[in-house]
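Omission of a single protein chain aside, the complex is shown with its protein chains in their original locations.
Take a look at chain A:
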Amino acid sequence: MSPNDTKAESSGYQRVVLKNASPHHYLKVRLLLEDETCRVSSVELKSFIITCLKGLHGEVGAALDVGVLKYEEETLTALLRVQSRGLVKLWSSLTLQGSYQNQACAFRVLQVSHQRNLC
């Protein structure tokens, strides 16, 4: 390996210090479905997430402002943004969701961060 290569591959870690608590948290999630050929559009995903929230936390949960910032339909991977105080609610409702349109499903939370560029 030449020295240039090592320079290009700088360590993937960076230390970020925030003076104030950040207003949002970002979650990178992947939806696993029993039927792997099933397609889910971004609109369907968003409405599914709101259903999850409503199922566990009721209307108060459904009122949380969740944004789908990025979505890859092939891998079913999405980047979600949520207010920091709603993180626990959103995360727990994704964890406890077990079915999507009568088939088993699971949300795998890949990364959680308070900085968008880290996800």
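Everything below uses one rule, namely that a residue touches a chain if its C-beta (ideal position, glycine included) is under 8 Å from a C-beta of that chain, and two chains touch if they have at least 3 such contacts; residues count from 1.
Everything below uses one rule, namely that contacts and distances are computed from a predicted model.
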Exercise for the section: Leaving aside the chains on screen, match the unshown one to its UniProt name from "Ribonuclease P protein subunit p30", "Non-structural maintenance of chromosomes element 4", "Dynein light chain" or "Vacuolar-sorting protein SNF8". Expected result: "Ribonuclease P protein subunit p30"
Problem - Which residue of A:16, A:38, A:63 or A:88 touches the chain not shown here - result: A:88
Exercise for the section: Name every residue on chain A in touch with the hidden partner chain. Expected result: 32, 34, 55-56, 88, 91-92, 94-98, 104-106, 108-109, 112
